[in-house]
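I am attaching a structure below and will ask some questions about it afterwards.
One protein chain omitted, others in place.
Now for chain A:
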Amino acid sequence: MLILSSEKTDNPARIERTYYLISENIRIDGREREDYRPMEIETDVVSHAFGSSRLRLANTDVLVAVKIEVDAPYPERPLEGKLEFFVDCSANATPEFEGRGGEELAVELSNCLSSAYRSEEVFNLKKLCIMKGRKCWKLYVDILLLEVGGNLFDAVSIAVKAALWNTQIPKIKSINVDGSNIDIQVCDDIFSCTKLDVTGAPLMVTVCKIGDKCIVDPNAAEEQCSVGAVVVAVSRGNICTISQTGTGSFHPDTFKSCLILGISVAQRLEDSLTETLGEIKANQDVGFLK
């Protein structure tokens, strides 16, 4: 978990108040334990990308862009396309990221994403195959952290899902095979594209344990109070990845209650995200900085 330098000096009275209030099911900013802070989401913000999104959750700001390239599939999985995640921790986000400071967090985030998207039940890579064993689409999902204000896993997973939802894959008109040479002709009309199926794309919920209660979407002060958190990636009501952040350990019963909370919150998050994405109209004119 990332603790910013300004939060390290948070005074003990405030921390104690956080503890007390959480046990009463109300938090410093007036939320209940299972509530999220308001978030803002935009799609199609980067014109050079095939799909993009920007999410702002309180002070956390994430920009995700998807680029597509033609590649050869892995020999052991000739029928599948490729999907790769890259996380970039810009030093703009927090001074701690300067140099190689953000590397550990970046690796943790991209590992968690790639293991969440690995199962075929979650995201079907077979749709990205162009020609068995020879050609496939490769999706590069680049995640740029613009500002870090806690709860990164949730924010990144929502932004990634929105960017993939927004992604347009070019239609293929014809494939000419001449020996080992493969020639692909893409449809001339740039607007006739296929959309990806992202109904199963996982959403990650970080469940933070404070005292003997669990909360979601912790703010900076709350992150400091908690010893550890469980990241639950949920896809269609099933769990596709569980990971832990921080260094604390959990009792099995607490751990199970974290999972139950994670699933129910993810379900609500999923519903509201689908609703929001449905409201977005094509070619809606929105600026990056509004």
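As a convention for this text, a contact is a pair of C-beta atoms (placed from the backbone, for glycine too) under 8 Å apart; a residue touches a chain by one contact, two chains touch by 3 or more; residues count from 1.
Keep in mind that, in the parts below, contacts and distances are computed from a predicted model.
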| item | value |
| --- | --- |
| Among "Exoribonuclease phosphorolytic domain-containing protein", "Vacuolar protein-sorting-associated protein 36", "Origin recognition complex, subunit" or "magnesium-protoporphyrin IX monomethyl ester (oxidative) cyclase", the UniProt name of the subunit that does not appear here | "Exoribonuclease phosphorolytic domain-containing protein" |
| Option touching the unshown chain, where A:Ser47, A:Asn181 or A:Thr247 are the choices | A:Thr247 |
| Which of A:Thr60, A:Thr94, A:Asn219 or A:Ser235 contacts the chain that the document leaves out | A:Ser235 |
| Missing-partner contacts on chain A, residue numbers | 75-76, 104, 107-108, 110-111, 114-115, 118-122, 230, 235, 237-245, 247-252, 255-256, 259-260, 263 |
